[in-house]
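One structure below.
Omission of a single protein chain aside, the complex is shown with its protein chains in their original locations.
Moving on to subunit A:
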């Protein structure tokens, strides 16, 4: 069970959240070609290590959050609101 520290509600159990995928992908602009949209939709880094992810605090404040989580240890190191940026640490 993950404990995710929501910036609004405080630390809550994982069951209150919905995982919404990789938060590092960026939608191509309106003139992006089919290849760019294909990559945006289907290609993920799937790292072994740190990843910034979308989690929605569905059972609490309902906001979308960015969570920096380690995919091996499940350590949650940082949480930010949707408009803030979270850098993925190297290695």
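The definition used in the following text is that a residue touches a chain if its C-beta (ideal position, glycine included) is under 8 Å from a C-beta of that chain, and two chains touch if they have at least 3 such contacts; residues count from 1.
Going forward, contacts and distances are computed from a predicted model.
Only one of "Sulfite reductase (NADPH) hemoprotein beta-component", "Sarcosine oxidase subunit gamma", "Peptide ABC transporter ATP-binding protein" or "PP2C family protein-serine/threonine phosphatase" fits the UniProt record of the hidden chain, and that name is "Sarcosine oxidase subunit gamma". Touch with the chain that is not drawn comes from one residue among A:10, A:32 or A:47, which is A:10.
Taking the complete complex into account, A:61 is the one of A:2, A:61 or A:80 that touches the chain left out. Counting the whole complex, the residues of subunit A in touch with the unshown chain are 8-10, 12-13, 15-16, 59-63.
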